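Notes follow once the structure below has been shown.
All protein chains but one are shown in place.
Per-chain residue numbering starts at 1, and chain names A and B are given in the order in which the chains are listed.
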Amino acid sequence: MRQLRWPYWLGVLLVAATLLLLPFALSAIGTAWVRITNLAILFVFLALGLNIVVGMAGLLDLGYVAFYAVGAYTWALLASPHFDVHWPAWAILPLGAALACVAGVLLGAPTLRLRGDYLAIVTLGFGEIVRIFLNNLSAPFNITNGPKGITRIDGLSLAGIQFNASETFLGIPFTAPIKYYYVLLILLLVILIINLRLADSRIGRAWVAIREDEIAAKACGIDTRNVKLLAFAMGASFGGIAGGMFAAIQGFVSPESFVLNESIMILAMVVLGGMGNVWGVIAGAMLLSFVPELLRYTVEPIQRALFGRMLIEPEVLRMLIFGAALVLTMRFRPAGLWPEKRHKQEMSVAS
Amino acid sequence: MNSVLLEARKLTKRFGGVIALKSVSLTIHRGEIYGLIGPNGAGKTTFFNVITGLYACDEGEVWLAGERLDLSRPHRVAAAGIARTFQNVRLFANMTALENVMVGRHAKGRAGVISAILRTRGERGEEAAMRAKAMELLRYVGIERRAYDLAGHLSYGDQRRLEIARALALEPKLLALDEPAAGMNATETEALRQLIEGLNRDGLTVLLIEHDMRFVMGLCHRIAVLDYGEKIAEGAPAEISRDARVIEAYLGQGAACP
Partner (left out) sequence: MDILLQQLINGLTTGSVYAIVALGYTMVYGVIQLINFAHGEIVMIGAMVAVSVILALTDTALPPAFILLTGVLAAMPVCMIIGLALERLAYRPLRKAPRLAPLITAIGMSIILQHVALMIWGRDPRAFPQLIENASLAVGGAAISTVQIAIIATSCVMMAGLSWFVYRTRFGIAMRATAENLAIAELMGIDTNRVIAATFAVGAALGAVAGVMVGAYYGVAHYTMGFILGLKAFSAAVLGGIGNLPGAMLGGLVLGLVEALGTGYIGELTDLCHWPFVAEALAERCHADGHVVLLGSNYQDVFAFLVLVLVLIFRPSGLLGERVAERA
């Protein structure tokens, strides 16, 4: 571990340089691509959060998007003209994560005793309920502004930098999406480190043990209920952070963004990438974020050229891909494209 | 110090109409190897499941080292000092052998989420100690070569050893083994016997379910016999093998096996 040689550092350097320069390369192709990348990174946050719950602890949560919604609405309500309050980011983002965490515990506490399939249905229902409330909490007191959603949400501003505005620095133009990209990149690094450390810790092992055999885990002295709750809470808080950033970047939230299909998308990313494997999940999230976008730009012209009209809308195709990803992965590669390899990481430490 | 380690008082467990345990009481002393035998379906495994809190029992209580166990929380039972193995090995198949043992040590650690995220000095120390202890146990049961292999990839005999190592990681007061020799060949069984004797010599109390009579009779200090959920005999191996009710229970079941 200690004596890492120069090829390693060269690799790190190359990856870092690529990541740093990426937004400029992308804006050369089209400004939309930086935005798409930012959303893809948000999905990586979500997928990593869900990975703790589904991938590591083996608890099938189908309402994960609810926690995303909690984070997003926390930001939207506390930093917009809706209530005319404008809290700073350093206060809302942690608050959003904490509220999502509380929501996770509230949902988990009564339901975690349930068998796996019941848990799936209850979380599915929970996601739907949160959406119903978001849609209807506009009367008699207007809290969420209903289906119209909340607009003109404050962007992120930190240390005097307004992330919503473009500016030129050292002669280089930094657009809003590019600035957000760097924030997200830093957050991603933090979340990645947290996940890697958790995966290889006492609690992380307990999560995996519960997934592998809950009864044996109990017999090993693991308080399965608390440890599961912890997974729910941790997973939810990542969802809350992603939600907050989503609200800041989009400047607009509505219940439309937090539907079941989103939960399914995140699940598909985790499943396809490889449940439990942090790197696999990241790859899965990236793949399933970008492929539909690529298709969006190619499917329409191809269809028009071939059939003279649109047969499958890109939106529909996207959901078909997610559905197929779930079904086919389970059938042919249940451990995902990049399966969890618990022994490899140990080998490097041992030798 | 009191010599009683485990005391089960009038345990009763029903499954619908089946009475798997009928007011079973037994006492295990410190330092003993205590055998639990009986025909198939006699309720031996159920007894294990009840004293480890995995099944809620209908009546009765269990005391360990002078304290009453809270049977509704299996992890507390484990932490209080009963470690067990399962009749049909239950390992964490997609974790390495080493990790399996480290999970077995869960109750001995304290590191939580925060300290793991921050990799505090305390957490790193605990991890290192856990790893070292787990390695030591793997060596003790003789499978340290397989430390980094997935538990699911080990041979059957090695899986059984690993399960014992995982149970030992808890540093239990009582080690409960459910048919540890089942499916083992003669050499493996002999190695297992030496392992159990060694553990016992080091002061560990062992509770053992086993069908292999030679194994049980040679190893155990005292034996209890269950039949249809009832304890029909208890005593030293020599007495048990002469006991009329025991012979009847086994012969009644079919005299084929001596």
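Here are some notes:
Here is the rule we go by: a residue touches a chain if its C-beta (ideal position, glycine included) is under 8 Å from a C-beta of that chain, and two chains touch if they have at least 3 such contacts.
All values derive from a computational prediction rather than experimental measurement.
Looking at A:25, A:85 or A:330, the residue that reaches the missing chain in the full complex is A:330. Taking the complete complex into account, A:267 is the one of A:48, A:267, A:283 or A:299 that touches the chain left out.
From the options A:122, A:153, A:203 or A:220, the residue with contact to the unseen chain in the full assembly is A:122.
Take chain A: the residues that touch the chain left off the picture are 54, 58, 60, 62, 110-111, 114-118, 120-122, 124-126, 128-129, 132, 135-136, 139-140, 215, 260-261, 264, 267-268, 271, 311-312, 316, 319-320, 322-327, 330-331, 334.
One rule holds for everything that comes next: only the chains that are shown with their structure count from here on.
Partner chain B is touched in their complex by these residues of chain A: 194, 197-198, 201-206, 208-209, 212-213, 215-224, 230, 234, 276, 340, 342-343, 346-347, 350. Contact residues of chain B toward chain A in the complex are 52-54, 73-75, 78-79, 83-84, 86, 90-96, 98-99, 102-104, 106-107, 109, 111-113, 116-117, 119, 123, 126-127, 130, 147-150, 166, 170.
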